[in-house]
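After the structure tokens below, expect a handful of questions from me.
Note that this complex is displayed minus one protein chain, with the remaining chains in position.
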Amino acid sequence: MSPRRTETGGRIDRLRTIRFTFDGATYTGHAGDTLASALLANGVTLFGRSFKYHRPRGLLAAGVEEPNALVTVLRGEVREPNIAATMVEIYDGLVAVSQNRTPSLAWDIGAINQLGGKILSAGFYYKTFMGPVIGPLKGTRFWMFCEHFIRRAAGLGKAGTAPDPSRYERMNAFCDVLVVGSGPAGLMAAKAAADQGARVILADLEANFGGSANWSGETIDGMPAADWAQRTVGQLAGNDNVRLLPRTTVWGYYDGNTLAALERVTDHKEVAAKGEPRQRYWAIRAGTVVLATGSFERPLVFPGNDRPGVMLAHAAERYANEYGVLPGQRIALFTNNDSAYRSALALKKAGAAIVAIIDVRGDVSNEMRKLASEAEAELLAGHAVVATEGGKALTGLNAQRFDATSGALSGDERSIHADSLLMSGGWSPTIHLASQAGAKAEWDPARQAFLPPKPTQRWIGAGAFTGSFSTVEAIAEGRAAGLQAAGGSAPLASLPFVEAAPGDPDPAPVFEIKAKGKSFVDFQHDVTAEDVRLAHREGFVSVEHLKRYTTLGMATDQGKNSNVPGLAIMAEALGKPIPEVGTTRFRPPYTAVSIGSLAAERFGDLKPERLTPMHDWHIANGARMYSAGLWYRPMIYGLPGETVEQAYVREARATRESAGIVDVSTLGKIAVQGPDAAEFLDRVYTNMFSTLAVGKARYGLMLREDGLAFDDGTTWRLGEQEFLMTTTTANAGKVMQHLEYFLDVIWPELKVTVTSVTDEWAGAAIGGPNARAILASCVTGTAVDNTTLPFMGIVHGRIAGVPVMICRLSFSGEMAFEVYSGAGYGTRVWEALIEAGKPFGLVTYGLEALGTMRIEKGHVTGAEIDGRTTARDLHLDWMLSKKKPFIGSAMMDREGLIASDRLQLVGVVALDNRPLNGGGHVVEALDEANPHDSLGHITACCYSPALGKYIALALVKGGKARHGTRAFVSDPLRNRFGPIEIVSNHFYDPDGSRMHG
Amino acid sequence: MLITCPYCGPRDVIEFTYQGDGNRERPQPASQDLDAWTAYVYDRLNPAGDHNEIWQHSGGCRAHLRVVRNTLTHEIRSTTFARGGHKAEGRS
Partner (left out) sequence: MAEYSAFSLLKNALTGNKDWKPAWRKPDPKASYDVIVIGGGGHGLSTAYYLAKEHGITNVAVLEKGWLGSGNVGRNTTAVRSNYLLPQNTRFYEHSMKLWENLSHDLNYNVMFSQRGCLNLAHTPAQLDDYARRGNAMRHLGVDAELMSVDQIKRLVPALDVSGSARFPVLGGLMQRRAGSARHDAVAWGYARGADRRGVDIIENCEVTGFLRDGGRITGVSTTRGEIRARKVALAVAGSTGRVMQLAGISHMPIESHVLQAFVSESLKPIIDTILTFGMGHFYISQSDKGGLVYGGDLDGYNSYAQRGSLPIVDEVMSEMLALFPGLARVRMLRSWGGLCDMTMDGSPIITTGPLPGMYLNCGWCYGGFKATPASGWCFAYTIAKDEPHEFNAPFTLDRFYRGLVIDDKGQGATPRLH
């Protein structure tokens, strides 16, 4: 038996021994232990080092608010830093290491910072490190030099870089009543709501339901409270309408009564069962929430209050009653309220000697005096602790007479030998979730605590959360809240009967003992009472300034221990009541939440992949794929040994010489149907569509409302009231929403429906001098000659037995056809076309060759329609109808949009016969050392097999006027400079004779 | 935040696309009044309180909704189709 383990008691299973390591040393504990309780049982007193001064620290708490004992848990290469040892359930093979110490916890070189104590006061960094004004360390250099070392000294645990192999899972849940917290109040609420038939979720962040019932030592309905809790949980577990979520922290209260919770599913297991995620993220939409989240005990602020061995009183009670561990053999308590007396008695019963109870109050009630004598403790009423002794463990303390009203100390210091000092500075309700839900907490001068605000969302409070600290009240409020939440009425059955130690819930308003030495307010961040007073002297007096200037409350416990004491010290310095200093608004999360759990299923799978119907064929036939938004598209179909340039040049050349085929399934496709479809398109496009004949297609341009170019594409008239609109791949979704908005909001009188059919059609564009012959050889049911299928004509036929729709239109500048078939038959049609093309040397081509041919033709895409260009900039003003208004027509002629110095589309030829780069700039005068006066930039570039030159499209100031002039490409980022000629964007076959055939 | 779509019922905000101030009036298509067009395209009512706005249920039925929502509390007062017609009870 380890030195501090009691013989009996607690929830641990003494028959099951578990082995684990901490900082390389092997320890044993029992099933049910936390890392904190197991180490404590092994006599460990030193758990961590503080952030700033690297002071040795022990356990302060037993729960989620622990600020000192932070560890990193290792699972192979995977690290989980900054976990409170109090929240780690031990399992066989657990490996944990301490943090923020070099080389070891016992010998930490960082402790040298303590020597600089007074200099390293609040605001230290703001007042120095500015460095010299001149010389090599001017500007930011001196600070950055110093910062390099500061950063390495700062930081708690070390994050891993190995990918986490765990799975995280998200659940969306709905319930009538969500009960947060499973102490007596939460259990009663869940039971009452469940009995009414409501769908109930009960969540508790601890492994065991029961909350304070598990350690209070009270009696409920004649049985130990812990047994009563287990019985109640058992009753709840039998109900189909109840879901019990242990190890589940409700951490966020969002709009619409949506709550976020984190369930630690397998963190406590050596090996996860098959299919179990590591953690589960619950998004819970609750009809009503019962907040039964309890309260936190506050530390007292006095010199040496951070020494290992100084602990919160209730935490010691938990260790004794829940885990069968005593924090010490000779225990002293220091309190400003009655609750510590119960703790004293519990520890006495568990086997410790209570050497003294030091109470700041002079007038301790007879009931408490009786408890003190039951604990065989010497009661020092009207006293305070003014110093503690010891190194890595407490050896003793000094107490002195204290006047609670004036705060004055008097008389001689008295030395008390103790190996554990327990403190209680009163209790603060855990109001975080209520505060997150939107309202401001209110200070209660009797309770000396912030009580929950009036609900702004649908929640009901119960128990210690509301400031009702007794179990009797918790049980009554819990049942009432559960009933109200479930919409039920008061039952006849009587409430469970509680036998509890007496106690006044109101503490003395004493937060700090002012004596010589460092008194800590925020333990992890080493913020002392003097730091708070320094902030006051320098004018940082509002609560937010106090936090930000001193870093009080910014540590991993987020002020759960330090918030109220810090405010109290500031209030005293200001001579104002606490609420006038301000209240902190709590924000999510209540406790830190793993990023993996929030990503859930999207960890490793960020976005869906969109694949065209012919995707597998492309892969099987050597395509190198290119990511375009969510889509994957063939970039080239490279032959062995070919470079990208060689491949696309071959593909483009073969297309212009014979024929090529490309997958265009990604183009956006929208069915526009209805009696007013033509009228609608006239309003949407800059050009006319009502005049388009059935069976013909037309190229269209859309503007935004502000008159700038939006999107382009061809739209096909399939019937009098039916059009098929195509959009660019990138803008498919945006155009759809644009059309829907106008139909729903602006022109509801138009009888038109729009339907996205992008995924219904597979598309292949086949172009080149032999394209028609290839089609003719495989299409049945229609002719494809010039009369039947003229330029921009549409026919219906079959390929390989599959119905297809063919439109003769061209992006490549060749005689070309787009062949659409049902998506499920895309590959079949594609393969039939490939087969038919074999005799003609048909090539498949990818986006690079597609881009090359469009650059040669001077067509625009998203690189030119970039949201900043107008139709005129792109020489598309011929498409702006003067016969009708259209979206953008009223705004497109504003002075800034017709200025002569705007960027306009031009063609560019490299005169040095070297490749150009997209994003290179164009200048009149080359200055490689100090580039300046950019005229514009290259939007797209390629080697043109048709011209035998490196060419590009560019947007250049006053572009059209520069045709035929020389300029330079200036691309300092890629060190590409050289002469160019600015020409028309129509490089190739400008009169279109090839595509008109 | 939950928005109650008159077709689909209460749905999470993630299903919706915000289309902004619902008080804007588009000038007649042929209007050449640049002040009116500028006001329509660029100016917004931006109240701290109840706001009449347009949302699209883009991850659902794709209808546009006129929603009165409080910009201080995110409470939703009412939801109707932008085209008029059915009215859904507001739920926050």
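Should a chain be cited, it is by its letter among A and B, assigned in written order, with residues numbered from 1 in that chain.
FYI, a contact is a pair of C-beta atoms (placed from the backbone, for glycine too) under 8 Å apart; a residue touches a chain by one contact, two chains touch by 3 or more.
On a predicted model such as this, the values are computed, not experimentally measured, just so you know.
Trainee: Among A:Thr21, A:Gln114 or A:Ser542, which residue is in touch with the absent chain?
Mentor: Only one of A:Thr21, A:Gln114 or A:Ser542 touches the chain omitted from view, namely A:Ser542.
Trainee: Looking at A:Gly918, A:Gly958, A:Gly978 or A:Gly997, which residue reaches the missing chain?
Mentor: Per the contact definition at the top, the residue touching the missing chain is A:Gly918.
Trainee: Looking at A:Glu389, A:Asp444, A:Glu530 or A:Glu645, which residue reaches the missing chain?
Mentor: Checking the options A:Glu389, A:Asp444, A:Glu530 or A:Glu645, the one contacting the hidden chain is A:Glu530.
Trainee: Which of these, A:Gly63, A:Gly396, A:Gly596 or A:Gly907, touches the one chain of the complex that we don't see?
Mentor: Answer from the full complex: A:Gly596 touches the omitted chain.
Trainee: By the contact definition given up top, give the residues of subunit A that touch the hidden chain.
Mentor: Residues of subunit A in touch with the missing chain: 51, 78-82, 118-119, 121, 123-131, 133, 138-140, 143-144, 147, 150-152, 154-164, 166, 168, 170, 252, 254-255, 258, 260, 283, 438, 530, 534, 537-540, 542, 544-545, 548-549, 551, 554, 556, 558, 582, 587-589, 592-596, 598-600, 602-607, 609, 626-628, 704-708, 863, 866-868, 891, 894-897, 917-921, 923, 930-934, 937-938, 970-974.
Trainee: For the chain that got dropped from the picture, name the residues of subunit B it touches.
Mentor: Interface with the chain not displayed, on the subunit B side: 1, 12-14, 17-18, 20-21, 34-35, 38-39, 41-48, 51, 53, 55, 69, 71-74.
Quick note on the criterion: only the chains that are shown with their structure count from here on.
Trainee: How many angstrom between the C-alpha centroids of subunit B and subunit A?
Mentor: 27
Trainee: Show me the residue ranges of subunit A that touch subunit B in the complex, using the header's touch definition.
Mentor: Listed in rising order, the residues are 254-256, 258, 285, 438, 456-457, 683, 705-706, 737, 740-741, 744-746, 748, 885-886, 889-891, 894.
Trainee: Looking at the complex, which residues from subunit B come into contact with subunit A?
Mentor: That would be residues 1-2, 12-13, 17, 19, 26-27, 29-32, 34, 37-38, 40-42, 54, 56, 58, 62-64, 73-74, 81-84, 91-92 of subunit B.
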